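Here the complex is missing a single protein chain, while all its other protein chains stay put.
The block that comes next holds chain A.
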Amino acid sequence: MLTFKNVSKVYGKTKKAVNSLNLNINKGEFICIIGPSGCGKTTTMKMINRLIEPSEGHILIEGKDIMDQPKVKLRRDIGYVIQQIGLFPHMTIGENITLVPKLLQWPKEKRKARAEELIELVHLSKDYLDRYPQELSGGQQQRIGVLRALASNPPLILMDEPFGALDPITRDGLQEEFKDLQQRLGKTIVFVTHDMDEAIKLADRIVIMRDGEIVQVDTPDEILRNPANEFVENFIGKDRLIQTKPGVTKVGQIMNKVPATIHKEETLSTAIKQMKEKRVDSLLVIDHEHHLEGYIDVEDIEQNRKKSTTVSEIVETELYKVKENSLIRDTIQKMLKRHTKYVPVVDENNKLKGIVTRATLADLVYDSIWGEEESEEELTTLQ
């Protein structure tokens, strides 16, 4: 949907910020442009909505050259989020969110409905719409910044280090929230960052740039596995390279397919017997159709053994779970960050498929240490 054809940006007479860039971006794709400062990544992004005009070449959106469209109209059809957030302090949150619809002259009722619809996307209550930006925290402000870009439902959104100024915990939460939002709404995103972790986490494809030129364009896994050259290798960092093992990337490939479970209508005494038999301290609770209901652990049983009799009375429903096609490295990071001992794996319908425990992680580490050496030995014998 977005095509760069030999695009260059020259400042003055000789300084090339972007040098003859070619890139094709598909609809619904999440593209991260990354590189050291001064590599031309922001310039590249700003050329898309003509905040900076290209000196040479063509940029096409849905086959139409952006230079043939009036600036103002072009920009109203492209969402834009910046690092400094840039909410207007003299407008309420509601007015901020619906600014582009207002420029597009939507009627008032439609704008109001849209604002209410949008604020629900980021789990904030409706009375935030009447507040002013300075009453909100940084994280909340940037959520609003993202909503403002989504307001008129543009197919394409440009983001310039949007989470760069936030603290690590807020940033982490917002990244997840935003990735989820992007997948649900199917937007095409061009996202500029200098944070490799962020790029790996969010991007469908990463564009690595250096001195105004593209060094490598590929999926995060492909870049981690086969960095194009030493520059890319150094840029992603050695420690990230080791983490990945060819072929094994999804949770489904490493999970334990027979987790210790219990039916929700069983009694607590059956549960404790099960635990003893299987040598575990907690059980995943499921219903007739194998849907995941929650978990119980031995402490819950100990505390409630006098008051309750069945599992469903004391089941803990708050738990973190992943899908089969989640990436292993994300899952591991989250397990370590949240200090959880295990993560159940479910499908779209919340049906229990398996479990990833700390023991699974040990297997994985073992494989990556010993497994790799074996394959290297094989290689030497082949030579």
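Heads up, the rule we're going with is that a contact is a pair of C-beta atoms (placed from the backbone, for glycine too) under 8 Å apart; a residue touches a chain by one contact, two chains touch by 3 or more; residues count from 1.
Here is the rule we go by: contacts and distances are computed from a predicted model.
**Student:** Pick, from "MnhB subunit of Na+/H+ antiporter-like protein", "ABC transporter permease subunit", "Cytochrome c oxidase subunit 4" or "Succinate dehydrogenase", the protein name that UniProt gives for the chain of this complex that is not shown.
**Tutor:** UniProt lists the chain that is not shown as "ABC transporter permease subunit".
**Student:** Consider the whole complex, including the chain that is not shown, and state which of A:W106, A:Y132 or A:F231 touches that chain.
**Tutor:** A:Y132
**Student:** Given the contact definition stated above, which residue among A:F4, A:Y80, A:F191 or A:Y295 touches the chain not shown here?
**Tutor:** Reading the full complex, the residue touching the unseen chain is A:Y80.
**Student:** Just one of A:G12, A:G63 or A:P89 touches the chain that is missing; which is it?
**Tutor:** Residue touching the chain left out of view: A:P89.
**Student:** For chain A, which residues touch the unseen chain?
**Tutor:** 49, 51, 71-77, 80, 82, 84, 86-90, 99-100, 103, 131-132, 134-135, 148, 158
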